[in-house]
Structures are given as structure tokens and as C-alpha cells.
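Dropping a structure here in C-alpha cells format, bear with me for questions.
Only one protein chain is missing from this complex, and each of the others stays in its spot.
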Amino acid sequence: MSVIYRRAVRFEEVDAAGIAFFARFFNWCHEAMERFYDDVPDGYVGLITRRRVGFPAVHLTADWRSPLRYGDVANIETSVTRIGTTSATLRYVLTREADGVHVATIEHVTVATDLDTMTKRPLPDDCRALLERHLSPPA
Amino acid sequence: MSVIYRRAVRFEEVDAAGIAFFARFFNWCHEAMERFYDDVPDGYVGLITRRRVGFPAVHLTADWRSPLRYGDVANIETSVTRIGTTSATLRYVLTREADGVHVATIEHVTVATDLDTMTKRPLPDDCRALLERHLSPPA
Amino acid sequence: MSVIYRRAVRFEEVDAAGIAFFARFFNWCHEAMERFYDDVPDGYVGLITRRRVGFPAVHLTADWRSPLRYGDVANIETSVTRIGTTSATLRYVLTREADGVHVATIEHVTVATDLDTMTKRPLPDDCRALLERHLSPPA
Partner (left out) sequence: MSVIYRRAVRFEEVDAAGIAFFARFFNWCHEAMERFYDDVPDGYVGLITRRRVGFPAVHLTADWRSPLRYGDVANIETSVTRIGTTSATLRYVLTREADGVHVATIEHVTVATDLDTMTKRPLPDDCRALLERHLSPPA
């Protein structure tokens, strides 16, 4: 029921401590979310640019277990843990591809938003149907 | 007891929805943390490059209330909510400078880490003393 | 006649080779350009968001002489080398603050652009006057 997004740590994504910078994990999760919504017509790009529906974050929790380094590949498993009227909660579990080690788990509460008025709105029907297909019980 | 870090949203920090990208908030909080540690000798740069002590994130929570746009300035108020043997929890409260609106609150649990072995270590004494000077009760 | 923008290399701006990532230099030069235009009313933010005038790059050359590392501070000296009807060429000379070493020189040809139509337009009068005050002969 989950969707896997495979993402290599890039050359410029490390920090002066030599590990992938913590804020980068949220870029990757957003990429995983875009990949997830690519299963609605026109995908995430269509949502943003044509339908003018976005999914800003309102709440987020992250737990890190292991660092990632340049050359590592993360497998990001995206699932859905809660669906509300306007909100959708996505969970991303990141594992290091080379050895299967658990790297991080991130929960991301998003709210469907009309990008022209910047006010919340009900989840579009096709997004809701997609979310429901990937709904998992909380970990 | 808190430290203020003033940060303008930059031209390239918005996303295709026209607001500051959510992952950028963590870059800014890290900058605020670096600013915070600048009160130890050699500052954060000295910690990382000479003393080889880092503060990777192990846990993080974020709540957003209002978006930021290009041209907005965030006032990031950094305080300390918990000090352990090896860990330090920082809280960042972001307000929009123009109108004082509450933008986001982020809690960031970090663990003092020996960057050569990548294992946790006790908080350095000067860091602990600095953290204690800014310790606030949880919100 | 030049404007100095002081910029520390940040924790996450290095790459896996341990030096400031080459693309970051262009972020910094853009920051220096924004600082430069802050001397027109409303500054660069006003140009972009209210007046809807931008300065996309059409040509750029860069020469690097020395790397920068985390903890280094760059002094970016911005001057103007050519002013056309619609175009302005800025030159950025980066030196490392600690020892004055020449780090890089970047020339950046920009074209005043109506952001609503994405077509070029004459330089606004106040921008032209500002550019002329900082015009330097080519190096």
C-alpha cells in the first residue's frame, strides 16, 4: 500500500559535519509526496499550477536513527496515516538501501489549500481516493 | 533569556506555491542554533571544525500557523527547553516582523556527538553552561 | 563606488569534497545584487513584488582562484561594468576576509524584465541612476 521513492544523497546535500543535512530530509519527503500525488491526473504539478491546490505543512514530527552520507541511497516509503476533511497525514520511513538500516521516520500533516486565497479547502476527490488507497494504521 | 535571530526570506526560498518552502524553516532554525552557540569560544564553527563536536537532530516537531513570503522577515526566538547528559532541546518561535504574527514553533532535540567517531558524548561544559543560561520552562 | 556584502559560508553550504559548493557562489552573488538594489525605493523586494520588474541572468562568467570552507567569510564587492538600454552587468569580486585572498570573480549580465509578460523592458530610471553611480571600468 505504500509507495517507494528512491533517492541518492547528492554531493551538495552534506554539511560541514560530513553527513546529510537534517533539513534536506524534508526536501526528500516533499519529493516523495510529489511522487505520491503523481497518481492523480496531471500529478502534483497539475495540482499546483492548473488546479491551484497545494498541501502546506501544518505539523511535522521527525525521528532520526542513523545518519546518511554522500553516496548513500535512501528508500523512502510513503504511506498515509490519517485522512480528515481538509487534511492528510503522510508518513515517510527512510531506510538506507545498502544495508536496510532504519534512518528516519517523518510524519507530515498537510492541509489542502486553495492557492489563490491561501485558505483551506476540502481534499479534492481524486486526492482523497488516492490517499484512501494508501491508508495504513499508525505505526 | 532567549536569543533573537532575524532572518529575511530570500528570493530563492519560496516554492511554486509562492510561499517560503517548509524545509527552509529548518535551515533557518539551524542558523539560529549556530548563532546561539556563537557565545562559546570559537563559536559553532570552532565546535565543528576544531573541537569536532556536532549536534545532529534526533527528534523534531514543527507547527506552522502562517506562511511567510518573499520580503517577509522572521524573528526567530531561540530558547532551551531541556538539557540532558548528552542532549539539548532547543525551541524556536518564529514571528513575522512586520505584524508580530506567530508563524511557527519548532522543537529540536539534538545530541552532542563526537564527529570523528559519530557517537554521542556528554555536552561540553561551556555548551552546557550556555544552555543553562537560556533554559526556559516548556511552553 | 562598489558595495560590499559580507557573507559567511554556512554549515550546509559545503559539499562532499569539504569546500563551498560552486553553485552556492551564485546564490551569494544574487544576495549581493539584492543588497545592491536595496538603495532604490522599496529595494529589490519592491521591484519583484510590487513593481514586477526582475533581472534574470542572460550571461555569466565565473573564475575561481581559491576554495572557501565552512567558517570562512567572503567579502563580496559588487560593481557595475556595463549599462545598456535594458541590461546591466554586475561584477562580484570575492575575497576571503581572514587573509584577503582572492577567491573568485563573477560577471553577471542581467536584463530588466517585466515579470508579468516575461519580456525585456528598459531599466527603470531609479535602477539606472543607481547603476550609474557604481559604474566601474571593466577589470
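Chains: A, B and C, in written order; residue numbering restarts at 1 for each.
Following the convention adopted for this analysis, contacts are C-beta pairs under 8 Å (C-beta built on N, C-alpha and C of every residue); 3 or more make two chains touch, one makes a residue touch a chain.
Being a predicted model, the structure only gives us computed values, none of them experimental.
Every shown chain that the unseen chain touches in the whole complex is listed here: A, B, C.
Within the whole complex, the absent chain has one touching residue among C:A23, C:V73 or C:A129, and that is C:A23.
Listed residues B:V3, B:A23, B:L90 or B:I106: the one in touch with the omitted chain is B:A23. Hidden from this view is one chain, which touches chain A at 10-12, 27, 30-31, 34, 44-45, 48-49, 69-71. Touching residues on chain B toward the chain that is not drawn are 11-12, 14-18, 21, 23-24, 70-71. Considering the complete assembly, chain C touches the hidden chain via residues 16-19, 21-24, 26-27, 30, 48-49, 54, 56-64, 67, 113, 115, 118.
As a working rule, only the chains that are shown with their structure count from here on.
Residues touching across the chain A-chain B interface largely coincide between the two copies, over half of the numbers being common to both.
Our note on geometry: chain A versus chain C, Cα centroid distance of 34 Å, whole angstroms.
Contact of a single residue of chain A with at least two other chains is seen at positions 16-17, 21, 23-24.
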